[in-house]
Structures are given as structure tokens and as C-alpha cells.
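The complex is shown incomplete by one protein chain, all other protein chains being positioned as in the whole.
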Amino acid sequence: MQTKRTVFGNCVLPYLLLLPQLAVTMVFFIWPAGQAVWQSFLQQDPFGLRTSFVWFRNYERLFHDPNYLNALGVTVVFSISVAVLSLGLGLILAVAVDRLVKTRLYSALIVWPYAVAPAVGGVLWWFMANPTIGVVPYLLRLVGYDWNHALSPTDAMIFVVVASSWKQISYNFLFFVAGLQAIPGSLREAAAIDGAGPVKRFFTITVPLLSPTSFFLLVVNTVYALFDTFPVIDATTKGNPQQSTTTLVYKVYQDGFIALDLGSSAAQSVILMLIVVLLTVVQFRWVERRVQY
Amino acid sequence: MVENRPWLNALSHLVLITGVVVVAFPVYLAVIASTRGPNDFYSGLVPLLPGPHALENYSAMFGAGLSTSGAPPLGLMMTNSLIMALSIALGKIAISILSAFAIVYFRFRFRLVAFWIIFITLMLPVEVRILPTFKVVADLGMLNSYAGLSIPLIASATATFLFRQFFLTVPDELMEAARVDGAGPMKFFRDILLPLSRTNIAALFVILFIYGWNQYLWPLMITTDTGYYTVVMGIKRLVAVADAIPQWNYVMAAVVLAMLPPVVVVVAMQRLFVRGLVETEK
Partner (left out) sequence: MAAITLSDVRKVYAGGVEAVKGVSIDIADGEFLVLVGPSGCGKSTLLRMVAGLETISSGTISIGERVVNRLEPAERDIAMVFQNYALYPHMTVRQNLEYGLKNRGMAKDERGRRIDEAARALEIAQLLDRRPRQLSGGQRQRVAMGRAIVREPAAFLFDEPLSNLDAKLRVQMRAEIRRLQSALRTTSLYVTHDQLEAMTLADRIVVLNAGRVEQIGTPMELYERPASLFVAGFIGSPAMNLVPLAGGSAQAFDNLPAALAEEGRVLGVRPEHLELTDRLAGEGEVGLAMVVTSVESVGAESFLHGALGESGPAIAVRIPGYSRVEPGVRLRAVAPRALLHVFDQTSGRRAA
């Protein structure tokens, strides 16, 4: 790994410098993660008196548990929807900004929701979607749709997707704008001289050259949908109705922290860790590839 | 721009204005609601125009809170959030810059091991280790404390990588010149490296402040004493009440207060914010 051409010669100092970070990491990251792995192989009897080592039984149980499989399905639908919605809207806004010259005001007005906490964003949309007085149900009634996310699983899913995508649009917008600005103007000019109109140019020049940015954002948005949307769900639907908005992360919390099913919660944590590891590896492969440009 | 097509420009403006409206509308409604009286939310449609009760709602929430919700006054919760956000932001910056300095400017045994341990934190978000982390914090007696709210969150691989990346771009000769000039490692760090990192520190601070302020799951887990509630997690209590008795005027006043500090930070320091966001993802 890279260092400076010359380095300071000191045997104790670097360890002291690293100590705070390593200590916090060991105590609050590595140790608990290890505990989770260990716990995932244990099972307590119903009275909490005896703990036995059960190998992979907690995992087996999970994959035979209809509730867990349901959460898996919910997570997949939810993550894909959030990624598609927030990436799509972010891209449309970014392309519009990229066409114009004076855009600082627009950018400023689109960027700030990034600062809003997911929990707060959830509540804002909870208010918008309130079945009795909310704006969204009111508008939907005008077109003859009776909105009720408290009863309808579909409505509830649509609700959490919209509430979660809202603040992510600004993030995607920022990165798409940066990606678009990195495309040399000469390329588009060359394509224009070659007779490609704006729409054709967008699909033959812009989209391919934007693909590294898009891929990176896809990973980031998936991670966001998987983990950072917990507050949206917890502050609003709480996984209901009929577990239609219970994602994997929300289920870990419910089973472990509320229902205190340690073995199962730990096994779920380990599965989530594997998902993060996978996503991180994918992301870093991408970073390495980008470095070669 | 390649060619001038008025209708495309007009379309772009239209798209952007729609976008801004969609993005801003929920917040607009929240602000409106926070200025109305309690009787405006029983039926029909949410009010779309401001009312006269702003001062009343905000001062009630700030000073007293919603008695039925079991959450303390907003003033207290916001103070807690501020303490938590500042501790996390400053703590992360401090420990990350030191470890990046060690990794870039020294060659020592276990350097690669240290790097990997830091790297692994990327793969272990709070959400995947909820229970065991709670247990560690409980065993250390850090529940219901500011230390418990902040210290477990200050290890950060991204901040360390950002500083490492930046240090690698600082010309080697600067460190060599400082050594010839008689500066030891810590003197070089303080006199040269730290001043040069100023912009990076500021950009990172903006991002990390928002990160700290917006924490939800962590304070939810480790605080049972309402005196340590933070405002973002406290919102949940208010909403639960609002579903039963529609006191949306109070809830939305709280919501506006909860998002104000980070939004102000982003708007006021937009350039640093954008830079911080883009840099931390490299």
C-alpha cells in the first residue's frame, strides 16, 4: 500500500495515532459483529435458562419461516423501487440542469432535502398521505381511488417507497450533474455535427458515458434502501399492514430488540452482513476500474 | 450547449420547476400546518395557506413539548441532538485524521492489518449488529449518556480514506522540507498538514454534522431516559400521538425544528457540502 517516498522513523508514535480509531472499531464494531456470528449458532430454551450450540439451525429456521421469506420479498421490491424511482427522477432533473446555463438557484433548491433525516422525511409524507386529511388521498379521491395505507399493503408499500426516495433524489441529482459535467462538450458537439439530434445524443452519447456514475449510484441507493430507510418505516408504518413493509433490517430490529429472539436476530444480522460485504466488494471493484481511466 | 432549441430549454425549465415543487411541497405543507390552530386537522383537506398560530405552536413545542407524547420539550431534545452531532462530527474527524496520518506518513508493522480493520467498519453498519452492540454499550454503562450516543459512532472508514487520499496528494517534498527545517512528525502534522487540510475538514464536518444530527436507530436503542432523547428519534413519539389525536400543528412545528439545523447548514455551506459529499464517495 502506498506511503510517502520518505517516512518518519518512529516506532511508537504510529500506534498511538491509530489507537483511538482501532479501539473504537474493535469495541463497537468487530467485537459485536463477532458476537452476532457466535450468537447465530446458539439457541436459548423458552425459559432462557439454557443455551445450546445448534450449528446452522437458526438459519434453517429462518429460511423456512414464511415471515422471513416475506421480509426478503418486501426488501427486494422495496429496494428496487426506491433505486429506480430516485435514480430516474435524479437523472431527469440533472439532464434538465445540464442543458441550461444559469442553474445555481435550481441546484440549491433541489439539493437541500439531503439534509432532512429519513425519519423526518417519513413523517412529512405521513402527513401528506394521511387518509383523512392528506393531500395525496384527496387528489386520488378526485380520480376515484380510495387511498388507505393503514389497510392496503400496496398503498403502504407505495408510501414507504415514495417517502424513502424523496430525500435520495437530491443525492442522485448531485452525482448525475457531476457525471454529466465530466462528459467533454466536444463529444456532444462531434455527435451533433454527425447529425444526431438531442434525444439520439442522449441515448448514444450521454447514457453510455454516464454508466459508471449510474452503476455507482445504483450500489449506493441499494445500500440506502436496505439500511438507512429503517427510520422511515419505524416512524410511520412500523412494518404494517400485514408485514407488507417489514424489510429485513426492520425485522432484525423487531425480532431482536422487541421480541428478544436472540438466535434468530443474530442469524438475520449475519445474513445482512454478508449482503453488505457483497455490495462493498462490488463497489470497490468499480472504484478500481474507475482508477484505470 | 450544442444548439439552441427553445422548446427544449422551456421543457428543461418546466421539468426543474416541477421537480423543485415536488421536492419542496411536503416541507411547505409542514410549515403551513405549524402555523395553524388545532381544529384545522379534523376533516377535509390539510390547510394550504398559513394561519396565525405559528408563534404559539413553536413556543409551546420548544418550551414544553407535547405532554401526551412522553417526549421532552424540543429545546432539550435539540440540545441533545446538537451535542451528539457535534461530538460525532468532531470525534470522527479527530480520530480519522490521526489514523490517516499514521497510515500515510509512517511505515510500521501491522500497517496493513490496521488498514483492513478500519476498512471493515464500512461493512458493519449499526443496523446489522443492533443487539450485540447494544449489549456492549450496556455493559460499559454507557446507556443514557452523551458518551454512549456519540463514541460508538465515531469510528469511520470513509473519513479516514478521505484524509488518506488527500495526504497522498500533498507533495512529498513538503514533508521533506519540513524535516530539513527541523520539524518532527507531530510538529509537521500541526504546522503543515493540519492547515493544509482545512477545506477538507470543513467539508467533512458539514457531512458528518448532518449524519450525526439525523441518527435515529442508535439513540432509539440506547436512551430510555427522556432527558437524553434526540429530536429526530423523538419525532416518532409525537407521530404516534398525532395518529390518535390530530395535533398536526404541534407535530409539524416539531418536524420543522428538527430539520432546520441540518438544512441551514447545507444551504449556508452548499459548496463545502457538495465537495464533502463527492469527496467522501471516492
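The letters A and B name the chains in turn, as written, and every chain counts its residues from 1.
Just so it is clear, contacts are C-beta pairs under 8 Å (C-beta built on N, C-alpha and C of every residue); 3 or more make two chains touch, one makes a residue touch a chain.
Bear in mind the structure is a predicted one, so any value in this text is a computation, not a measurement.
Interface note: of B:L8, B:L196, B:A240 or B:L260, the residue touching the hidden chain in the full complex is B:L196.
From the options B:P6, B:P52 or B:G182, the residue with contact to the chain not on display is B:G182. Chain B residues in contact with the hidden partner, per the touch definition given at the top, are 171, 173-174, 176-183, 187, 191-192, 195-196, 198.
One rule holds in what follows: only the chains that are shown with their structure count from here on.
Residues of chain B that touch chain A in their complex: 1-3, 5, 8-9, 11-13, 15-16, 19-20, 23-27, 29-30, 33, 41-46, 94-96, 98-99, 101-108, 111-112, 114-115, 117-118, 120-125, 127-137, 140, 151-152, 154-155, 160, 168, 172, 175-176, 179, 184-186, 188, 210, 213-214, 216-217, 220-221, 232-233, 235-236, 239, 246, 248, 251-252, 255, 258-259, 262-263, 265-267, 270, 273-274, 277-278, 281-282. Residues of chain A touching chain B in their complex: 1-8, 10-11, 13-15, 17-18, 20-22, 24-33, 35-36, 39, 89, 92-93, 95-97, 99-101, 106, 108-121, 123-128, 130, 132-135, 138, 166, 169-171, 174-175, 178, 185, 188-189, 192, 198, 201, 216, 220, 227, 230-231, 234-236, 249, 252-253, 256-257, 262, 265-266, 269, 272-273, 276-277, 280, 287.
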